[in-house]
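Okay, structure first, notes after.
Of the protein chains in this complex, one is absent; all others appear in place.
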Amino acid sequence: MDNLKHKGIFRYFFNCLTILSAGFFTVLSIYCFKSEFIIQSSFIHFSFRFNTLSLFFVIFISSISIFISIFSIKYGEKYDKKPSLFIYSFLFIMSMIILVISNDMLTFLIFWELMSVFSFLLVIYEGSEESRKAGFLYFLMTHIGTILITAAFIMLYLKTSSFSFDYYKGAAGIMVLAAAITGFSIKAGIMPFHTWLPYAHPVAPANISAIMSGVMVNMAIYGILKFLFVFSSGSNSFLGIILLIIGALSALLGIMYAMAQKDIKKLLAFSTIENMGIIFMGTGISYWAKAEDFKSIEYLAMLAVLLHIVNHGLSKSSLFMGSGLIDKYTHTRNMEKLGGLSKKMGQLSVLFLIGIMSISAMPPLNGFLSEWYLYISLIGSVFTGNLYMVYFSIIAVALLSLSGAAAGAAFTKLFGITFLGKPRTANAENAVESHIIERIGIAIPVLLCIYIGVYPYQIISSLDAVIFYLTGGTVSANPFSAVHVISARPFSLYAPALIAIAFATVLLIALLYLKAFSSDKKRIFETWACGLDEKNSKAQYSGSGFSSSIMKVFSSFYSSVSEINFEKDVKKYFRSKSVYTEEVNDIFEKYIYIPAGKIYLKISEIFDKAANSANINISLGYLFLSLIICFIIYIFIIR
Amino acid sequence: MLMGKIAELFIILILVSVVLNVSSPFIKFAIKLYSFQSLMLAFYILMGAVHFNSINLYGSFIITIIFKVILIPYFLFKTLKKVKMDKEIDMFIGIPEAVVFAGSLTLLSNLIAQKIIKTGITFGSFVFTISLATFLIGAMLMITRKTLFSQIIGFLTIDNAIFLAANSITHGMPLLVELGVLFDLFVSILILSILILNLRRNIAV
Partner (left out) sequence: MNFNGQHLIFGTVQFFIIVILAPFFAGFIHKLKQRARGQKGINIFQFYLNFNKLLKKEIVLSKDASFVSNIAPYIVFADYLVILLMMPAFYRYSLLGVSSDVILIAYSLALATFFMTLYAMDQGSAFGGLGASREWFLTVLSEPSLIFVFISLAIYTKHGRITDIFYFVQKGAANAFLSGIHSGAVSIAIPFLLFISLFIVSISENARIPIDNPETHLELTMFHEANILETSGKHLGIYEYGSYLKLTVFLTVMSLILFPYMAVNIYQIPLALIIYVLKMLILCILIAGVEIVNPKMRVFRVPNVLSVSFILSLIAMILSIRGF
């Protein structure tokens, strides 16, 4: 068995099994569209339904899982010693796929819990101290979220006396929605519940991080879409405004913290928080427009949300896979130790560059398309003239534009410090090119990014069906002429194919002109280093230096501590070394979570002393006190 | 209507000058901005005077020019020279944060003005918005700056804003009331500048 293990039998078997099962479920969903399955035995009752939203999510999860499985066929080599990774990841993906087709409260909760448990096992897979701590925090927070979601479902059950989703249409009031949204935002990593995400995603193996960031956080969005658009009774417009503002703040804070990171995967994890914030903004606008009956904004914002889910899934999973390859071939995740990888891992750097362009919303790729739709929805909601929404939209536009620019800065830092320049340590110097299968696993989502960016007509017409299911209307026949809300005049137009063709044409003409009129001579020489030793790779910029000026302007977000230590009695021209330490803290963690944790521990200590004290009188006293409190609750509160 | 648009421009320049006041750390520049602001207020009063042809407003225009544009800044400059303070103002919050806060105060004053319109009272809502915004930003200047000069300038800005609001709702106050207000202002400035000469910087009165 051991011999087979080392040859990778588990790896091949479970990855291929994942690919086949994902494909199977996709075909099954398409074939059984709009029908319902019930699996029933003595006390188990699972019911599934394949409706449009489920179909969309099944295809989404399946495709990304297929790409990641192709990637991990070769990448998983280093995990062959402990092959439980592949088993758990297969079960993880399956639980997510079955989650989105479940039609029943119990089914949903069971598979939600299975998804959380498997992802927890995967987070602590590496077994290091860091991953144990991250896993514990993740486990705790996801279960707090599950409790809130369960509470929401129980309230729905009390109202409709049924477990099945079919009876929940229009039944959710404000309390249910509030509980559900809070629970789901813990899973999605929205501020202020985001603390687990930057710990959990980096410590998991890279293919698991890719699934978690690209797919699992979208399960929370699936839940929110279902609650807000199918279950809700639809008259709480301020809930939409709250979602908008929380999303905008998460987007800004997420990317601000991303700029301060030097761990590649932690930067990508904070960027996930930013993109989830953008999705929340779109959901908020759409729900507000539904409550206030502005149909065209509702459809357009919903298109922005769905398109951003797809775009973010594709680009973030490819970036995480790329970071996994960097980790595998250079044995470090710290970008301050890397550099110059574009010469050693050339093809990977091209794919990584396109992924970065997509996620920082550069035209003409797909990231820009979904962000453009979000801007148009925000402008549209300004046109409605609703007193409060106008101002919140303006604030949201400001936060969105700031986070867009900061995303460009953070990802320039990531690509520039990791891939460009000179190698900073031996780790980077000894990197080798990755295997072709791993690159294929990354190349497919990247090519899809380009395709969706340049020719999105196909995917938008497919998303139309989902929008119809959720909101009862479709984006107009030409979705790019974002329609003015008040009149039917087209407000604006973005034709990605036209821009791409123009770009290519202009590039061609410029190249021809240059070929004709300029010389072709080329010479390679060393970089100008003011005459000093040019082999010193430490003379390059470091990651913290790159982001230091922006961090200084926004210093209120970062409660950072930095100090320089050097030998004090030596004059400054003769010192041999000095040590610079910088520590950036998440302000939520420092001011809310850690004090809250301390208070909780103190309270637990009191109860611990009470319940386990050696003095029998105190223990009995507390026991009877709790009994009397239960009696009081029964008498006065439950009627 | 062209006059209306030009009057709009003057009022906007008042708000612009108060925002520039927030964003600049120099005391001399702040005093010059106050003088500019009062000049814009005076021109607004002049346009009102020409439109309504009322002698009250002409007098008000002349009084504003003499006192607010020329005399009070002159006194402040003299005091500044005698005290020999540093050129820069100390503040509790940084400038970009202060500017963002000023922006949110402007949004807030616009929201208040829109709400008042909704209740059906018709009035010069544009001027009301700008004067309320100037008032709030002037108050913010008073609160978040440490030097006494900033607090004086903040106080004067608030006075300008109230003057602007009053002028937009009525057609100018009776001349006597105006003279009284202005003399009060002038005397308080004199007292404050004397107090400054006897104090070190950053001690709030």
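Order as written gives the chain letters A and B; numbering starts at 1 within each chain.
Simple rule for what comes next: a residue touches a chain if its C-beta (ideal position, glycine included) is under 8 Å from a C-beta of that chain, and two chains touch if they have at least 3 such contacts.
Because the structure is a prediction, the values reported are computed rather than measured.
Between the chain not shown and the residues A:541, A:607 or A:624, the one that touches is A:541. Only one of A:492, A:578 or A:626 touches the absent chain when the whole complex is considered: A:492.
For the chain left out of this panel, the touching residue among A:412, A:560 or A:619 is A:412.
From the set B:47, B:62, B:83 or B:107, the residue in touch with the chain omitted from the display is B:107, counting the whole complex. Residue-level contact of chain A with the missing chain is found at 339-340, 342-343, 346, 349-350, 353, 357, 360-363, 368, 371-372, 375-376, 379, 382-385, 390, 394, 397-398, 401-402, 404-406, 408-409, 412, 415-417, 419-422, 482, 484, 489, 491-495, 498-499, 502-503, 506-507, 510-511, 514, 517-519, 521-529, 537, 539-542, 545-550, 552-553.
Counting the whole complex, the residues of chain B in touch with the unshown chain are 1-2, 5-6, 8-9, 11-12, 15-16, 19-20, 23-25, 95-96, 99-100, 102-103, 106-107, 110, 126, 129.
Here, only the chains that are shown with their structure count from here on.
Per-chain CA centroids place chain A at a distance of 48 Å from chain B. In the complex of the two chains, the chain A residues touching chain B come out as 387-388, 391, 394-395, 553, 556.
Within the complex formed with chain A, the chain B residues making contact are 96-97, 107, 110-111, 114-115, 118.
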